[in-house]
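A single protein chain has been omitted from the complex, and every remaining protein chain is retained in its original position.
Let's turn to subunit A:
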Amino acid sequence: MSKFTKKKSGELPPVNTASLPDIVFMLLFFFMVVTVLRNNNLLVKNELPKADQVEKLKKDRSVYIFAGKPSARYADKYGKEGKIQIGDKYTDVSNVKFALTEARQKLLPELQDKVMVALKVDKETNTGLVTDIKQELRDLNMLKLIYIAAPGTEIGK
């Protein structure tokens, strides 16, 4: 008899929160899947200059070149002169061609002749280094390039 009187009526049952972890995990997995972790381990300081007349980069057909001073933890080993980084290692100017050809090979075959070189150069770098890179690019006949910049403007500071 007592079996039936146990139920208390009139009180609201508490909301079941057992599925909350599942919901959060779903969100977690979503973010883990859609976000891409930086796939280039930066060896150089990379503070981009600011510009506002910019165009969007087509990522599937671009090859990245980084340049700048070696970052703080490599400064003792490699000094303070501007350096070029392609992929995840330092590259010499004379070696740029080889490294770029290698990087281009990783693109989809149909996009390889539409390749665009994205230059991510630190704003404190000397232009001379950039000129050297550009000369190598001309030798390689990779003529499309894009200077990656941060949004903003350099005037009025």
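We take it that contacts are C-beta pairs under 8 Å (C-beta built on N, C-alpha and C of every residue); 3 or more make two chains touch, one makes a residue touch a chain; residues count from 1.
By our rule, contacts and distances are computed from a predicted model.
Peer 1: Absent chain per UniProt: "Biopolymer transport protein ExbD/TolR", "Branched-chain amino acid ABC transporter substrate-binding protein", "4-hydroxy-2-oxovalerate aldolase" or "Formate dehydrogenase major subunit"?
Peer 2: "Biopolymer transport protein ExbD/TolR"
Peer 1: Determine which one of A:Pro14, A:Pro109 or A:Pro151 touches the chain that has been left out.
Peer 2: A:Pro151
Peer 1: Please output the residues of subunit A touching the missing chain, sorted low to high.
Peer 2: Counting only subunit A, the missing chain is touched by 17-18, 20-21, 24-25, 27-28, 31-32, 34-38, 49-57, 59, 116, 118-128, 130-131, 134, 137-139, 141, 143-149, 151, 153-156.
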